[in-house]
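Every protein chain but one is kept in place in this view of the complex.
Per-chain numbering from 1; labels A, B and C assigned in written order.
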C-alpha cells in the first residue's frame, strides 16, 4: 500500500469521527505529506438564500482541507483562526478543495486552501487560510 | 407591530430561502437596525471529530449573524471575506450568536459577531468579522 | 509606584529597544494587565499618497498595541498573524490606539486593538487583531 493510501486511510478514519463530515459526504481524493484534496457532490440542502453553496460549507471545506493537510504533518490539531475570501459565487456539481501546509512548526502550522469546481481550478470560488495549533 | 418584529419577519423570510439554514434550525431571537441575535440548539450531527461544534457551523453562524445584521441596513449583500478566531472549544446546549454592523457604507459594510453558550456571553467560543458588499 | 507605572516602565524599556518605535515616537499613555493605550503625534513623513496615515503605520500601531497588551500578560511574544480593517481615512493631530487581551493562554494570546483620533473613540479609523505566540 502506498504512503498516499496510508495518509488517506488515517484521514478517512478521522473524518468518520466527525458527524458533520458524514452528513456533508466529504470524500478524500488525495493525501500526501502536507497536501490533501477533498471533493463534495452538490446537494440542494447546501444552499444559501440565492442557491449558491452556503458560506458555512465554503468555510467548512476550506477549514477542513487546511486541518487535514496539517494532520498529515502533526496529529491532534485545532484551528485557532481561519479566514475565507469569497471570490465568486460557488456553484458546481462537484466541489474540489485543495489544502496544503504553508509552514509546519511545533507550536503552530500555517495552512491554506482553495475551493473550485471539478475541472476548473483556474477559477477558484474561495481561498483561505487556517492557523492550526496542537491540542493540549 | 414593532419595528423589531418587522426586521425579524424580513430576516425569517430570507432565512427560509436558505435550505442550509432550515437544516441547521437557526432561530432569529432579536433584530433591530444593525444588530441581530440568533440561536441554535445543539444536535449531534453538528459535531467535529472530538465532539465540539464543527468549524463549518461556528463559521457559518458568525457569517450568518454578520450577514443578517448587514441586511437590516442594506438589502442583497454577499460576504466578500470573513475571518473567525476560535477562542475556546464550542460546547453548549444552545448557541447564541450576536452580529452587529461596525460601519455601514454604500459600497461595503463592516460587521462583526460573537458566538457563545446561552447565558455565558462573557466566555465567547469564537469571534469574527465579515465584509459585506451589495450584489450586482 | 503604582502597578500601572510598573507595566508602563517595562513597556517603555521594551519600546526603546525597537529602533522603529523610536523613529515613530510612540508614547505609552496607559498600561495595566491586558490593556494598553498608545499615542502618536502626526508628522508629515507618516503620509500615504493622499495624505492620510500610511497603512504601514495604521497596521504597525495596531500590531504594537496588541503586542504590548499581550506583553503585560506574557513576556517574549511574536505576532504570528495580524489583520487590519480600515474603516475610515486616518487623519488626526494625535492618534490613539487601545490594545487589549481578548483571551490569554500559554500557547497563544488573542488580542485586538482600535485606532482613533484623540477625543473621538466612537469613530475608529481602523480595528484589528493579532495572534501572539511565545518565542522559543
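As a working rule, a residue touches a chain if its C-beta (ideal position, glycine included) is under 8 Å from a C-beta of that chain, and two chains touch if they have at least 3 such contacts.
Note that this is a predicted model, so its numbers are computed, not measured.
Chemist: Would you indicate which residue among C:60, C:99 or C:117 is in contact with the undisplayed chain?
Modeler: Only one of C:60, C:99 or C:117 touches the chain omitted from view, namely C:60.
Chemist: Which chain A residues touch the hidden chain?
Modeler: So the residues of chain A touching the unseen chain are 83, 85, 87-88, 102-103, 110, 127, 129, 131.
Chemist: In terms of residues, what is the contact footprint of the unshown chain on chain C?
Modeler: 14-15, 17-24, 44-50, 54-57, 59-61, 63-64, 67, 78-86, 89
Chemist: Since one chain isn't shown, list which residues of chain B touch it in the complete complex.
Modeler: 80-81, 83, 107-108, 110, 131, 133
FYI, only the chains that are shown with their structure count from here on.
Chemist: Find the chain most remote from chain B, comparing centres computed as mean CA coordinates.
Modeler: Result for max centroid distance from chain B is chain C.
Chemist: Please find the two chains that have the most C-beta pairs touching each other.
Modeler: A-B
Chemist: Report, in whole Å, the distance between the mean C-alpha point of chain B and the mean C-alpha point of chain C.
Modeler: 29
Chemist: Could you please state the distance in Å, as a whole number, between where the Cα atoms of chain A are centred and where those of chain C are centred?
Modeler: 34
Chemist: Where the centres are mean C-alpha positions, what is the separation of chain A from chain B, in Å?
Modeler: Roughly 22 Å separates the two chain centres.
Chemist: At least two other chains touched by the same residue of chain A: list those residues.
Modeler: In chain A, the residues touching two or more other chains are 80-81, 83.
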